[in-house]
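Note that this complex is displayed minus one protein chain, with the remaining chains in position.
Going by the order they are written in, the chains are A and B; count residues from 1 in each one.
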Amino acid sequence: MTVWLERHLPKMVLAPSFIAILIFVYGFIAWTAWVSLTRSRLLPRYDIEGLIQYERLFAAPRWDTAMNNLFIFGTLFILISMALGLLLAILLDQKIRTEGAIRTIYLYPMALSMIVTGTAWKWMLNPGLGVEAMVRRWGFEDFTFDWLVNPDMAIYTVVIAGVWQSSGFVMALFLAGLRSVDEEIIKAAQVDGIPTFRIYTAIIIPSMAPIFLSAFIVLSHLAIKSFDLVIALTGGGPGNATDLPATYMYAMAFSRGDIGQAASSAMVMMAVVFAIVVPYLYSELRAKND
Amino acid sequence: MAPILEIKNLYKSYGSLEILKDINISIDKGDFLVLVGPSGCGKSTLLNCIAGLEDISGGSILIDGHDMTHVSPKDRNIAMVFQSYALYPTMSVAKNITFGMKVRGVDQATQKRKLDEVAKQLQIEQLLNRRPGQLSGGQRQRVAMGRALVRDPKLFLFDEPLSNLDAKLRVEMRSEIKKLHHNLGASMVYVTHDQIEAMTLATKIVVMKSGVLQQVGSPAEIYNRPANLFVADFMGSPAMNLIPAKVTCDASSSRIEIARPDADPLVLVDQSNGDLPEDVIIGLRPEDIVEAGYRSGQNVQTATCHVDMVEPAGADTFVVSHLGGKEVTARLHAETQATPGQDLNFAFDLAKVSYFEPDTGRRLN
Partner (left out) sequence: MTDIPFQPRRSNTSRLFLRVLLYVLIALFALYYLMPLFVMLTTSLKSLEEIRTGSLIALPRDITFEPWQKAWSGACSGVTCEGLRPYFWNSVLLAVPAVLISTLLGAINGYVIAQWRFKGANLIFSAMLFGCFIPFQVVLLPMARVLGIMDIAGTISGLIFVHVVYGIGFTTLFFRNYYVTIPQELVKAAKVDGAGFFRIFWAIFLPLSLPIIVVTVIWQFTQIWNDFLFGVSFSQAGTQPITVALNNIVNSTTGVKEYNVDMAAAIIAALPTLLVYVVAGKYFIRGLTAGSVKG
């Protein structure tokens, strides 16, 4: 008995967490997938009707806007965050005396809630009293910066706030990467008389490929899940101009009472995440097991 | 008296992969058994099986006559010293040593007494309040031994305990372990890949390869009469010369021909071994090939060989010559005048020769 207990105790200890994950992650995904194939509205129904929810979803102009926005926001957010993060990392890599303090300043937005970030930028970007008013007061009477209330431009304010929040984090990743490059290789290049700029472009940056990948994965994951930032910054408006899949899903689930649409949009979001993350995770786990 | 450790028909496999095959070992009280072999031969796995840290797939393990095959490690009456020492990093040296007693509910006074005893024996009294992180490699080694000693077990298990030490310290600790074994009269099982460690420490050596026992015997047996080519090659440094040769023989003696580049074959006549097959591999340790005149005996043969290389090693000088397609090493005295390119007269001590079957590697004489 005690030998049996000794042998199986570790499994028994892990079991509750594993069962919880099975139910609350995999079971729930299955539930959502199931409901997305039904005619559920205010209450879930369980008779499978095929892909009608997905047909409705892809026919809905608001979903169309949401996916478009995700594409614009995702692309710009990832590209700018990466570029800015890399630039900052390289700047900080030049033996800066106050590096610790600077790094703290660049990174602190990551500690904030997206709601706080959204609130702050909403205030600064509001045309009446924010940046626009400030510049006009400086004498540029015709200056306009009304992106926040302009349906065509509002999504870019989300990019601005998102980049502000996340680029410092990308910098931290890249900085760690720059520091992990084998010092002897760099010394060898210096002895060979290769200019600093070329050392970066030809040696250091290519060797950081895995970090680029990590940063890309994290940022795309953040972009797809983005919900709070839009809610706090624009509330999805003006109109539905800054809707993202996440806000669409939430609206369907909790204010429109359209469970079928909520489920199908959630499934599409998951598909997008998994298309990006699964190959990465798979290769990571494989590499580790070798 | 029952053997202190008896392993019968032990098998161990992970899935379809067989790690240990039909292991049979028996040692008596006071024996120092060394399991030796190249990495991956299964020696550490075997030790873990003896300790009960790994389950076995077949066979049985008896310690002091009791079947311990399915008993958990703590009840096997063993103590173990690990390669990384495995000292508990957040506990002081004293707590490391007494942890086992504390777990078993030994009273404080006994704990203190035993701790003092062991600390004195290992001369680590001044270290008792330090953390493992503040100790040198050798000191950690002592503490790990202390943790084992304080158990006063029936059987000590050592898993490559010296391999993390530098060369000088390793030699020191080696002789200390030997002294300890002598003073305690304890029974020990010791795993190492270092054949010198095996030779110096063991009263009994087990040579393993790919999960199979190759030879079991005293250090002298293993060294002088290796059971096969693997053991011959593995034990001893520099390694035994293993030279392909042709033999013509009658019932009591053999004429051995060894091919040479750019010269007639080298011919040796073994007076005491007959009845050998035509193709053999002869094994001669470097110390059994010396400069002519430095070895005498009824089975010593002399022959002239070409010196290709001279490697002075302080106490000895090693001389390399090409024989039978192999580099053959001879161990000459330090003052030898041998120079590369020269022809030198060597004495081959055939009283010490081993013959092996080329295909199976089996010993023939």
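Simple rule for what comes next: a contact is a pair of C-beta atoms (placed from the backbone, for glycine too) under 8 Å apart; a residue touches a chain by one contact, two chains touch by 3 or more.
Model, not experiment: these values are computed from the prediction.
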>> One chain isn't shown here. Among B:Ile27, B:Ile61 or B:Met80, which residue touches it?
In response: B:Met80
>> Can you tell me which of A:Ile72, A:Val116 or A:Met153 touches the chain that was removed from the display?
In response: A:Val116
>> Touching residues of chain A against the unshown chain: what are they?
In response: 6, 9-11, 13-14, 17-18, 20-22, 24-29, 31-32, 35, 44, 88, 91-96, 102, 104-117, 119-124, 129-131, 133-134, 137, 164, 168-169, 172-173, 176, 178-179, 181, 183, 186, 190, 193, 195-196, 199, 204, 211, 214-215, 217-218, 221, 224-225, 227-228, 231-232, 235, 245-246, 249-250, 253-254, 259, 262-263, 265-267, 269-270, 273-274, 277, 281, 284-285, 289
>> To test your reading of the contact rule: which positions on chain B touch the chain that is missing from view?
In response: 48, 51, 53, 72-74, 78-80, 82-91, 99-100, 103-104, 147, 159
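What we mean here is this: only the chains that are shown with their structure count from here on.
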>> Based only on mean CA positions, could you tell me how far chain A sits from chain B in angstrom?
In response: 59
> What residues on chain B touch chain A, complex-wise?
Replying inline: 70, 72
>> Quick check on the complex: what are the chain A residues that touch chain B?
In response: 2-3, 6
